[in-house]
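With one protein chain withheld, the remaining protein chains of the complex are depicted in position.
Labels for the chains are A, B and C, by order of writing; each one numbers its residues from 1.
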Amino acid sequence: MTEIEIGGSKRGRIAYSFDDIALVPTRRTRNPEDVSTTWKIDAYEFNFPIMAAPMDSVVSPEVAINYGKLGGLAVLDLEGLWTRYEDPKAEFKKIISAKPESVTEVLQQIYAQAIKPELIKERIKEIKSAGVIAAAALSPRTVVQHSKAVIEAGIDIFMIRGTTVSAEHVAKEEESLNLKKFIYELEVPVIVGGCVSQQAGLHLMRTGAAGVLVGFGGGAAHTTSDVLGIRVPMATAVADVAAARTEYLDESGGRYVHVIADGSVGKSGDISKAIAMGADAVMMGSGLARSTTAPGNGKHWGSEAIHKDLPRGQVVDLGVVGTLEQILFGPSTSSQGALNMVGALKKAMATTGYSDLKELQRIEVVINAAKA
Amino acid sequence: MTEIEIGGSKRGRIAYSFDDIALVPTRRTRNPEDVSTTWKIDAYEFNFPIMAAPMDSVVSPEVAINYGKLGGLAVLDLEGLWTRYEDPKAEFKKIISAKPESVTEVLQQIYAQAIKPELIKERIKEIKSAGVIAAAALSPRTVVQHSKAVIEAGIDIFMIRGTTVSAEHVAKEEESLNLKKFIYELEVPVIVGGCVSQQAGLHLMRTGAAGVLVGFGGGAAHTTSDVLGIRVPMATAVADVAAARTEYLDESGGRYVHVIADGSVGKSGDISKAIAMGADAVMMGSGLARSTTAPGNGKHWGSEAIHKDLPRGQVVDLGVVGTLEQILFGPSTSSQGALNMVGALKKAMATTGYSDLKELQRIEVVINAAKA
Amino acid sequence: MTEIEIGGSKRGRIAYSFDDIALVPTRRTRNPEDVSTTWKIDAYEFNFPIMAAPMDSVVSPEVAINYGKLGGLAVLDLEGLWTRYEDPKAEFKKIISAKPESVTEVLQQIYAQAIKPELIKERIKEIKSAGVIAAAALSPRTVVQHSKAVIEAGIDIFMIRGTTVSAEHVAKEEESLNLKKFIYELEVPVIVGGCVSQQAGLHLMRTGAAGVLVGFGGGAAHTTSDVLGIRVPMATAVADVAAARTEYLDESGGRYVHVIADGSVGKSGDISKAIAMGADAVMMGSGLARSTTAPGNGKHWGSEAIHKDLPRGQVVDLGVVGTLEQILFGPSTSSQGALNMVGALKKAMATTGYSDLKELQRIEVVINAAKA
Partner (left out) sequence: MTEIEIGGSKRGRIAYSFDDIALVPTRRTRNPEDVSTTWKIDAYEFNFPIMAAPMDSVVSPEVAINYGKLGGLAVLDLEGLWTRYEDPKAEFKKIISAKPESVTEVLQQIYAQAIKPELIKERIKEIKSAGVIAAAALSPRTVVQHSKAVIEAGIDIFMIRGTTVSAEHVAKEEESLNLKKFIYELEVPVIVGGCVSQQAGLHLMRTGAAGVLVGFGGGAAHTTSDVLGIRVPMATAVADVAAARTEYLDESGGRYVHVIADGSVGKSGDISKAIAMGADAVMMGSGLARSTTAPGNGKHWGSEAIHKDLPRGQVVDLGVVGTLEQILFGPSTSSQGALNMVGALKKAMATTGYSDLKELQRIEVVINAAKA
């Protein structure tokens, strides 16, 4: 860990975002038809390593079903509109049509409604009954209260997702969530995060999680750096947590915990970069918020934007670019990395000569001296 | 101190601004309710470590009283309009409504009026009589002349603030201010600065000051780099002077001099960054110039903008974002780090697992490879 | 090879683009009249080291003839409109007049037309019959199928050009092109690429190629970084492949393979930078797409923009700046490096004191701390 002097005795590492790095083609090439993008976690196998993020602007029960049928894994946010409202159509409409200067207040008001346990069950069952793998997320604050409903509804993959989730939450007044005990007692695989350092990742892996999210929560327009002073350059964060995976693999005698890049994965090129840094899969928000069936209709917001007294994000208008299928498999009629995400990943692998995702993690990368 | 070759035998350090760095969450988290932002200097304790800067666009006697009642420390500029005019309402109006191309001349003209010792006393007494801690600032050039009036009025905390204040001012013709002697003889705690290097900071600490300001004077739109060629990247400067605090703590056998970041602290995220670099508190100008009761009504200027023959700053139109209380404690309906400053600091501490400001000084930081 | 830690155990080199570097004048100067820009490859000699790129917006058979008469080498794309359509006038018109939002689809549709072997022969013969050296390009995918027609038509210099061409293409289902065998059996000199690393370049040199293209395909507006995550900073790539040339020169007992910078050479200043990095010649696209006789009439696109399901480039409107002769030899009435490319190269050599291209490869360069 090379640290640089900032001033006095304070030192820091240089940290890199996906924009700061790029993949380097090597001396070997392949055909895109000959590469595999298969991703397998626990007992489940998916055609591609792109999860749909638990955000109201990305995943509705309907989207989750379609996404599953296309071979991927979508995660429903159990603290979103679908568990607060029987039929959230009117609420979506209000958010989508709100003016920029008042949209934060609109969000704060709409999300003030309480979460209803019976809706949690209903939504999960709806997805399950369509025959696809059901995944859904709660934050650490609500997970104890609602997890029973989630399990009873027959969830396949459970996600605990917060801005930062630590294995060691220190609280004075209330009983803190004991992640290790909680995950051990659950009968389904759990994916947990975000975290951004090797040590934090290692601690989360020791809880028994099947996968760890790398990132700091948030949608495409999060303003964490302005508001909190915290910023997580993703290339460095993913590589750090991937190193924790290796450390834990040895420590545990062979348990492989998946590393999932959750943040700053917006363009197809970011997917191959995340995997090059050591990720097993990525979580995609903004890229999928642009489908014709996305609940936000091209508008996009994260849970950090709805915070009641300290919002740290905005509603951004991304626009609609194509169907979910076209976003994933093309054909692309754009050239901005917005369509044919899976095709682009295959092309990147083929061009650089790698035949599966695990191999691609070893690719050589360069650091751009100056961005573009 | 790692120096890099610039050319020939000239070398220099790389220096970092707050924008170049970011805090890194660790493996532990806390609840925002469980962290303390208390700041204590000399005999005085404050609820949060954010001082209101002695600038006419930020602090009036009325603002100073309100700010004190909210638990903070505001500093009145004793060389501003309030000590030059019995009722400066008309002057504020002229500045606020001046056109950009002529505003510098308007400032130069208005500030040409002489400072009145009786108004110095009156303003301080007004603040004192409201029951809050009274703090006010003079520059090194006028401090000898006016300090008697300040002390007599019963000031609690005295500030000597200039672009650069050195413990070793060399002058040919006039008697130079002997800072050490002057501070020793005063009966109130003195905060002095700005300074920007470890050595300069150490020399100021040796004068007996209770606190040292780190920075190079100036408001949000100072143009010191263009005009003088001088620029002070604040992250490096704060860390350097914090190192002087450690050095002086040892040398003095335990006297702890507070390090206050005075400059480039505009967004809530800058507060946690400053403390991460080693600051005990920050001085905030532009962030507080945006309150509904700010005397500049959203316009903002520093003392360097009024210089009669070499102005080095501008009047900037920041706009009004909320009440003073809302800026400090929320609730926020914005996502740009402009509201709920104290809440944001608490959230940053909680998310990264630190329970008080002294602990937060130890947090790990990263250097951004490229500013987003 | 100095690598830097990105995170965990992942490391990468810093890679530089032409914009990141600049030539440094030395203590000697010359007159522009006294320097030579002659470039000789195989049995052919050219007045200047600037090839015209095999792109439909740059080279038509007519342009190839004119360019040859001006002393340069133009390469015709044998997978472009001229071999798909007997008379592509209408197709060019459609592309040129298409709206930005639909132009990708227009390209995809027009380029869906099959390549006609008889047109391949016809176009090459047309160029040959004008008495200039004929050069033309195919991609690796079509080269086996069409090379016979190319050779029979009497091509002088043959180019195999793809996004990435490797000496070691691994394919499952179809017989892969054996570059080494293929080039050995051809009776004309072959230029092959792109490649971007020393090792990949070395492998291409071992195939018996007369020249190697450095780059990643693509026109002025390629979006490979966004779509695939792959980006090739050209200064580093050219220097790396130039190092392969030295390595191969030794290994082969004296065979000198030309290194041709193919990408990011748009302004005249980029030519001298490419040669400073070790290139023997450059391939120019956008710079020549701006001539009065360019087939795209100032609009410019690369083969990566026409891909049927994963386009990675756009049609950019560069505008027309002058005749082909004026672009090459001036006089210039602009100051942006768009006119008098050869004169600018001569001036750069004279000012820095070098008399031929081989010498210029040794010039000292600096890395710009920040791009102006």
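Keep in mind that, in the parts below, a contact is a pair of C-beta atoms (placed from the backbone, for glycine too) under 8 Å apart; a residue touches a chain by one contact, two chains touch by 3 or more.
No experiment lies behind these values; they were computed from the predicted model shown.
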Indicate each shown chain that the hidden chain touches within the full complex. B, C
Taking the entire complex into account, which one of B:29, B:83, B:104 or B:303 touches the absent chain? B:104
For subunit B, which residues touch the unseen chain? 4-10, 12-17, 19-20, 104-105, 108, 163-174, 195-197, 199-200, 203, 216, 223-233, 236, 305, 308-314, 367, 370-371
For subunit C, enumerate the residues touching the unshown chain of the complex. 1-2, 13-16, 18, 21-31, 33-34, 198, 235-244, 246, 267-273, 276-278, 330-337, 340, 343-344, 347-348, 351-353, 355, 364-370, 372
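The criterion applied here is as follows: only the chains that are shown with their structure count from here on.
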Looking at which chains touch, is this a line, ring, star, complete or other? line
Rounded to the nearest whole Å, what is the centre-to-centre distance of subunit B and subunit C, using the mean of the C-alpha atoms as each centre? 57
Residues of subunit B that contact two or more other chains, please. none
